[in-house]
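A single protein chain has been removed from this complex, and every other one stays in its place.
Letters are used for the chains, namely A and B, taken in the order the chains are written, and counting of residues starts over at 1 for each.
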Amino acid sequence: MDDDGLIAAIAAGDDRALRELLSRHGPWLAARLRRVLPPAEVEDVLQETFLAVWRGARGYRPAGSAGGWVWGIARRQAALWLRRCGPAELALPTVTAGGRDPEDPAEAALRRAELADAERVLGPPGGAQREVWRLVYVEDRPVAEVAELMGVPEGTVKSRAHRARRLMRAALRRGEPVRDGGGR
Amino acid sequence: MNGPGLTGDRGGLAAGGPLPPDVDLDRVWLGVATQVWRRPPGRVERLAGRLLRSPGLARALVTTPSLLLGWIIATVVMLAAGAVATRASGTPWVALAAPALAAAGIAYAYGPGMDPAWELCCSMAVSDRMVLLVRALAVFAFNALLGVAASAVSGAAAALTFGWLIPMTAMCGLALATATVTRSANAGVAAGLGGWLITVLAGKSADGQTITAITDSALVLPYLAIAACGTAIAYYVTRIPRGTA
Partner (left out) sequence: MNIETAGLARRFGSTQAVAGVDLATGPGVFGLLGPNGAGKTTLLRMMATVIPPSSGSLRLLGRDPGRYGPRREIRRRLGYLPQNLGYYPSFTVAEFIEYFALLKEMPSARVPGAVAAAVEQVGLGERARTKLRTLSGGMLRRVGIAQAIVNDPELLLLDEPTAGLDPEQRVSFRAMLRDLGQRATVVVSTHLVEDVGAACTEVALMHQGKIVFRGTPAELTARGVDGGAGDAPLERGYTAVLAEARS
């Protein structure tokens, strides 16, 4: 049964469908949450998330993706916990985005986790696509410098950067992670 | 027997990454299932739990066969019919029916003839005797209240509205004693119904009136004696645990 069918079954009171949904989406949700939370809290947040799924399945519209919807719920639960337990708990590698300081450390942490997962759509680390993304958008280097570093013409850098942005935007919009891309 | 875990292929690359090794999805499911599978007690059960100071007794009470919705509805219907008939014919059907209904309810409250899991119940910390006591009292009280209400509605005189409560006690005692001694709910019902029928008919043949069994004040002491004996017998028989014989 596909995800929409499962959620419809959950809305009708089928606890087995809930269990199936947990076994399908639990692993990647746990992986993403694990970037921002310690393991015991990951389990607690997942528990609260799926209880919320159980109670709120009737409100799900099959338009978007089920994974994105569940992540939305998990995100809220995680943000709640992060805010309660304060920024001291957020011991995470920083991904500076132009030196902007995030207003809400919980939101920032969650966005970082989403970003890290979405980056997988650009292919393996060290691959051309991912390198361009890293150099141009994460390290904020000028195009000319990147072209020299990578040994390719500036036009190639620009087109790869443009493609990377498109892919990332699509991945972030969906909310759930996608399989590793085979980026060039 | 341990059901298939949720983690399945831990090494596999689910989109977004494999399950982190320090996260236990089975534990997550257990926490979710705990909330999803539980049957939260209703208001009646919670109140009973506080009054009886035992959630187990309260749960046993709300699952009494003769206090389930079907039985309650049937009793209400029968007493309502009795009230209507009383208004129409003048014969106090409610007063005549109530003791029999109560006796049947008591016999079907609990016991080896009634409870398929009786053997298991005999090994429970909440003793079968306590359950029987609480259920019998609840059934009695419920039938008494309902009967009084139906009687009042039927426009019967005060003597009749309450007069059948004493014979009812006697029939309940008889039914309870029979059910516990014979270890059969049906035998208890038969004793209660049969005993009452005989009493009413005997009263009628004595002075031609059906309500003699209810209104004759000379019968009060015998009724109370039967009620007391029946209860004592039931109490004694349930003293020694007997399981399913």
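We take it that a residue touches a chain if its C-beta (ideal position, glycine included) is under 8 Å from a C-beta of that chain, and two chains touch if they have at least 3 such contacts.
All values reported here derive from a predicted model rather than from experimental measurement.
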item	value
Candidate in contact with the missing chain, chosen from A:Arg19, A:Arg75, A:Arg130 or A:Arg160	A:Arg19
Hidden partner chain, residues of chain A it touches	15-16, 19
Touch list for chain B against the chain that is not drawn	1-3, 26, 29-30, 33-35, 37-39, 49, 54-56, 59-60, 63, 115-127, 240-244
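The criterion applied here is as follows: only the chains that are shown with their structure count from here on.
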item	value
Complex contacts: residues of chain A adjacent to chain B	15, 18-19, 22-23, 26-32, 34, 39, 42-44, 46-47, 50-51, 54, 117, 120, 176-180
Touch list for chain B against partner chain A, complex	6-8, 13-20, 22-25, 27-29, 31-33, 35-37
